[in-house]
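Every protein chain except one is present and positioned as in the full complex.
Chain IDs A and B follow the sequence of writing; residue 1 opens each chain.
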Amino acid sequence: MEKLDFTFRCSGERVESAAVSVLVGVVSSGNLEVFIEKGGDPSCCRVEVATSHGGFERAWRTLFADFLFQYDLSGYAIWINDAGAVPAVVKLRLHQAVEELMEKGR
Amino acid sequence: MEQWQHLREGKRRRLERARQIAPSKIVRHEQTVDLLQAVIEKGDRVCIEGDNQKQADFLAAALARCDAGAVSDLHMIMSSISLPEHIALFEKGIARTVDFCYSAREGARLASLVANRKISIGAIHTYPELYARYFMDLTPHVSLICADAADGAGNLYTGFNTEDTAVIAEATAFRNGVLIAQVNEIVDALPRTDIPGDWVDFVVKSPSPYSITPLFTRDPADLNEIKILMAMMVIKGIYAPYGVRYLNHGIGYNTAAIELLLPTYGEALGLKGSICTHWMLNPHPTLIPAIESGFVQAVYCPGSEVGMEEYIRARPDIFFTGHDGSMRSNRCLAHLAGHYALDLFIGSTLQIDTRGNSSTATVGRIAGFGGAPNLGCDARGRRHGSPAWLKAGQEQARYAKRSLPRGRKLVVQIVETFQERGTPTFVEELDAVKLMRDMGQEIPPVMVYGDDVTHIVTEEGIANLLLCRNEEERIQAVRGVAGYTPAGLRRSAAAVGNLIARGVITRPQDLGIRWSDASTDLLAARSVRELVEWSKGLYRPPRQFIRW
Partner (left out) sequence: MNSRGMRPPLYSCADARKLLAHLLDQGSFIEFCGPRERIANPHLAALNVPMSFDDGVAVGAGMLNGTEVYCAAQQGAFIGGAVGEIHGAKVTGLLERARERKPGAFLFLIDSGGVRLHEANAGLIGISEMMRALLDLRASGVPCIGMIGGREGAFGGMGILARCCDHVIMNEHGRLGMSGPGVIENVMGVEEFDAGDRAMIWRTYGGKHRYLIGEADCFVDDSLEAFRSAAAALMSARTQITAQSLGAGQRDLEGRYGAFRACTDAMEIWRALGIERPEEVQLLSTADFLRVAAGRKGVPAAPQGPMEAGREKEARSPAILARLFPAGHRCEVRRGVITGRAVCAGREIAVIGTTNHTTIDIPMSLRLSAHVLATVESAPGMPIVMLVDCAGQQLSREAELLGINGYFAHLLKCLHHARASGHHLVSVVYGKALSGAFLSFGLMGDQVYGITGSEVGVMKLSAMARVTKISERQLRRLGETSAVFAPGMENFMRLGGNQEIWTAEGEVEDRLAAALRVADRDDRRRALGAERGGRTLARMVAEKVKADVAREMSR
């Protein structure tokens, strides 16, 4: 398993939610689960990835940087268990998680 | 012998030898090898019928059993190389040269034949291109075809899967070639005559029915959310704004997802009647919900699909059917329609370079193309207008120097930025270029040329290449939808930002698509089971698709 740990300064649309946490996706071949939880440093977003497919740190970092440029998740932590998802699936799950969070915010 | 009768004399000579083995038109299957050895002469051009669907498999096997001393140096003309027997012809030295279109299943063995100099490849064609050459320089001396049934006079009934039979028979029969047909059964009265008996020289009832693959069946249960997301983008970002009504879908899960979203997402967007009304398409089971919900008005089929027979028979307003009720398909005519009368072709590929060229050829496999190159190109001979064709032409005219109004076919490539095993789809150079060098060909096996492509769709967004002002912009537009592949990571953020602002690149959020809506629950059918329900029990899936 490769563990990746990033911390990002966010910009973009602020994610407001009444929900404490959200879980989307299931860990299975080519798929992943994304768990987003409130808590931690309110000035940034911490991301922790555990992946069975090592060697893609740059792609992960760029993808999160793009995503957290679009959405402000300061004060949240993102936890990921990954079984070799391609970036398309990672991005889809992140968007689904944020959409679910924002829906619960209403 | 008169000076103008060489071909006729050749046929007479062949038939005379054959009559000693088979005095009548109907030949016992045990005599097939002898018949072929009598009819075929050294160096003949021989066509074996067989495409990605039906196969004259019994006759192919018989030819492969011939004595290489009696039958040799043949020049094979065939739509597909897809049976082990096809490969055996070259391994045994019965045949030496081939002109073909497609070789998916045997692609790796074909590559090794080339490497071992057991085969000489003339060219890899697109289907209608090879049909054209039947009437120019590659007319067969002997053709081995297949049909569902024959009567005693040799009239043939080709059922739902006429496919290539008509064009092969026409080319062979009218240039003094010998036409031999394998049939599943011999009957007193045919439901319908597809090939007149006086074109046919011999008929063999094969011990088992010809093999046919349900190649176009895609189980909706295997569709993932990314395919659904991209299908939503295609419907909302391309079909709706252009008003695409006449179209073809390449084979694959991406296009199956589009078909399955028409009655749900398409309906919710109010698009029924204004998009996807007329199709040139094999009868995809995934099209059933769109037909049943009234989206589709007509479908012309190059071939059939196993299990769809009763459904098609019950929907004569949609499909082209004979007086007997069964469907008539014709791949040659379908490709003619596909070339000249479509607003749009959309298909998938394995590799795209930064200029938008695409190919399914990978190193170590010679796959060929089937129909995509013909469908996936602009038909410059077209002169009739349709709204989608004219709008695409107007867009292109903005930056291309054109003094007169013209239309343009929409040619869309739909791919995920990575293949399932993590291989990037976007590359700086196609494998096809290396393959060209390895095979000693003059041109690389490119499926669709970049200058024919109008749109590239990935999970990142849609790149509208018609709106690019120059080559540099086109390259950035391709990189801009190439995501986190190495080719994508080399994009210029500023240039891509500008393309997004100008609407050259459209992302899901720009189209107002919610990512959470990209759910399997948006599919009109989530399983083959639901397709059966949509068809009111008329669709009878082959048993490998029965997962309930």
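Following the convention adopted for this analysis, a contact is a pair of C-beta atoms (placed from the backbone, for glycine too) under 8 Å apart; a residue touches a chain by one contact, two chains touch by 3 or more.
Source: prediction; values computed, not measured.
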item	value
Residue in contact with the excluded chain [from B:65, B:382 or B:526]	B:526
Residues in subunit A touching the chain absent from view	1, 20-21, 23, 26-28, 31, 33, 35, 37, 50-52, 79, 81-83
Hidden partner chain, residues of subunit B it touches	221, 261, 264-269, 514, 517, 519-524, 526-527, 529, 532-533, 537, 540, 543-548
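One rule holds for everything that comes next: only the chains that are shown with their structure count from here on.
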item	value
Chain centre separation (subunit A, subunit B; CA means) in Å	41
Complex contacts: residues of subunit A adjacent to subunit B	30, 53, 58-59, 62-63, 84, 86-89, 91-92, 95-96, 99-100
Parts of subunit B lying in touch with subunit A, wherever the complex brings them together	224-226, 229, 416-418, 420, 422, 458-459, 483-484, 489, 514-516, 518
